[in-house]
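Left out: one protein chain. Kept in place: all the others.
All chains are identified by letter, namely A and B, in their written order; residue positions are counted from 1 within each chain.
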Amino acid sequence: MTRYFGDWPALRQVSFRLPAGALVLLLGPNGAGKSTLLHILAGALRASEGEVKIEGLPIGDGRARQRVGLLAHRSLLHPDLTVRENLAHYAALYGLQGSEVTSGLDRVHAAAFADMAVAELSQGMRQKAALARALLHSPRVLLLDEAFSSLDHRTVEELREVLQAFRAEGRTILASTHTESQLSDLADGALELDRGRLQQRRGCVEAVLA
Amino acid sequence: MASTTSQPSHAQAQVDSKARQTGWTALIILALLLMEWALVEALKIAPPISIVAKHPHKMAIYMRIFYVHVPAFMAGFTAFFVNFLASAAYLWKRSLKSDALAIAGAEVGVVFTSIGLITGPIWAKPIWGIWWTWDPRLTLTLVLWVMYVSYLMLRQLTPTNEQQPRLAAALAIFFFFDVPIDYMAIRWWRTQHPQPVLFGGANSGLDPRMATALWCGVAAFLLLAGLLFRLRYRLECDRQRIAVLRREAALRET
Partner (left out) sequence: MSAPISTASRPGTAAERPPAPKFWRVWARIVLRDIKLELRSREALQAMLFYALLIIIIFSFAFEAGAELTSRVGGALLWVAFLFAGLVALDRVFLRELPEASLLGFQISPASRTALLAGKFTASFLLMIAVELLLLPLFAIFFNPPPEARWGMIILVLLAGTWALAASGTYFSALSLHTRYRALLLPLLLLPLAIPAIVAMVQATQHLLDGQGEVAYWLRLLVGFDILYTTLGLALADVVIQTE
């Protein structure tokens, strides 16, 4: 897969396959293309060449999008709406029933601040709400884009627990980080990007034969 | 022919570029000659007859601007049409080449319609006694010009990355479909208002020598527009390449 910005290849010939149930780190310095890669995997950007498949479905397909969740450093929630209203909005976007909003809130222990506006939340609460949003539609794959930077230790612990439960259901996590991550000890593989090229595949990450 | 090693293909490329250079020079010379000829036709050979029959003969000299005015618009409108085709092609294939064509089309089009819009009033002042009138044709042309200036503004104010071609193409499509509606609105709007009598005589009864002068002018302007278009297109392609090389170089240093 290659991604051009204009003529500029932000990613070049990156290709890999992740096995189900794995937690894989996406490593690399700033500007290596980690965010770009995650945005393409989430279907927000198009790959200039090549394709992304989730469980055999191309990411342009709505069914593939149902299977991917993205947790970025911004929450993707509207600050003037409450957490509950935001989740109800996302439920509609994913074709879910309203009842799943409550279970989504419980999953990340966010019920306590569910009726506060997102703008009033602390950084940690906001990230929990964002995780509730990312997991609302029970994706098969969760993408984390520097999701744990600037969070306190306790919140990280809580989020780790949620992620481990998620993974225990056979779901996959790909987490980008530019430093040693709070997830390093859980990871069973890693991808290393540098200047848009895939430098290294470690652990469970498989190659894709052209 | 396909070459198996890099040496001959390099030589081949040099021959190609030399041939291109020669063809290019020939075209420029041809354009200059054609311009010259059109000028002679327009100023000397075409009879000094005003197509505005009601006006006295001595006014006829102003008529000669017509041989610049009409060809400039023809070249300009052609360029705008190229812009539309290239924009549609960009949305279809997402090739930066189409985008370069779209830029060239819009800029060349604005330049030539500007020439038309400037020469128009220069003629209108002595003939009609006013610089401008909201006649349907004038108004429509002005609106068209305004739209493509707006298009160029968007290009200028959009950060140069993959967004610009996409947004510009989305705008170009919108503008293009506006032209017939503009036509309908302006026609109806103006016919409800009094307007100066423009053409006393039939426009169709051009003297054959006037027709020659006009078509010479059209050929010369189209060729000139084509050359400028190609120049602008290649400039844009180079700019795209340089942008990539710059970033490559910047990354290599780090």
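Observations on the structure shown:
In this section, a contact is a pair of C-beta atoms (placed from the backbone, for glycine too) under 8 Å apart; a residue touches a chain by one contact, two chains touch by 3 or more.
Keep in mind the model is a prediction, meaning the values are calculated, not measured.
Put simply, the hidden chain is in touch with A, B once you look at the whole complex. Of the listed residues B:Y67, B:F84, B:F112 or B:F175, the one in contact with the hidden chain in the full complex is B:F175. Only one residue from A:H89, A:R160 or A:R202 touches the chain missing from this view: A:H89.
Contact between chain A and the absent chain runs through residues 1-2, 13-22, 39, 41-45, 49-56, 62-63, 65-68, 70, 72, 74-81, 85-86, 89-90, 92-97, 118, 133, 137-138, 140-141, 170-172, 174, 208-210. What chain B contributes to its contact with the hidden chain is residues 91, 143, 146-147, 150, 153-154, 157-159, 163, 166-167, 169-171, 173-175, 177-178, 181-182, 184-186, 188-189, 192.
Simple rule for what comes next: only the chains that are shown with their structure count from here on.
Averaging Cα coordinates per chain places chain A and chain B 49 Å apart.
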